[in-house]
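Note that one protein chain is taken out, while the other chains of the complex remain in position.
Up next is subunit A:
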């Protein structure tokens, strides 16, 4: 990634502001920018959503489901028997070069990999919320693979949170074709897919998909929903994923700085509270068609 520099003066200004609980755009430390969420905008996809955070960050997520084979080669038998009865989630995050000059050229590879990894870890497993067993069509043979493609169209800080929010919305929007199983006798099973769009169903467990809150440690304090300049002054980040039941589904740290143990506990608690609040009683305003543009 091309190093983006920030002057010492600018960094100091941000640091001081955060100490006083007043950030450059007038927010307090734990205030989010406005979120605009739109679903179902790609008709060819099985599900899609787009999220804009404040005036900047813009993430588009498309979900495609397709039939795949169960991948159990080389795994131990116990794991294989579990895996055989499950579908899979395959994530891919791509930061568009038009979003920021950081993503130009090969610079985006690292960040793309990091974000893809993070998504896969959270969503592929019980913590991800989706009922993967329900995605199995014929145990050991065929299953649904849910491809989640996130595209970062514009960057104004806090990609991770935006990405998870959009993903959750896109999964909510996703319709999976119904598979009709035929028993051929002799234990042989074959299936057909219902062509009728009306009969398609949501993926079970979409409501348990977690969202993330990222805290940026700047100086001895931490803030949410950092802007690009704030991210440049950030020493370390902590992402915490929480689902609607208030269960923590994943924690990941990034950035080069360290977080003291006491601060870590405090940050996790803080993030948890924020997330709880966001999940439960968030003021929602319906904006209608073309709201995000």
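We take it that a residue touches a chain if its C-beta (ideal position, glycine included) is under 8 Å from a C-beta of that chain, and two chains touch if they have at least 3 such contacts; residues count from 1.
Convention: contacts and distances are computed from a predicted model.
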- prompt: What does the UniProt entry say the missing chain is called, choosing from "Ribosomal RNA-processing protein 44", "Protein SCARECROW-like", "Hemoglobin subunit alpha-1" or "Signal recognition particle receptor subunit beta"?
  reply: "Ribosomal RNA-processing protein 44"
Message: Out of A:6, A:30 or A:67, which residue would touch the omitted chain in the full complex?
response: A:67
- prompt: For the chain left off this view, which of A:25, A:71, A:109 or A:190 is in contact with it?
  reply: A:190
- prompt: Footprint of the hidden chain on subunit A, which residues?
  reply: 43-46, 64-67, 142, 177, 182, 184-185, 188, 190, 192-198
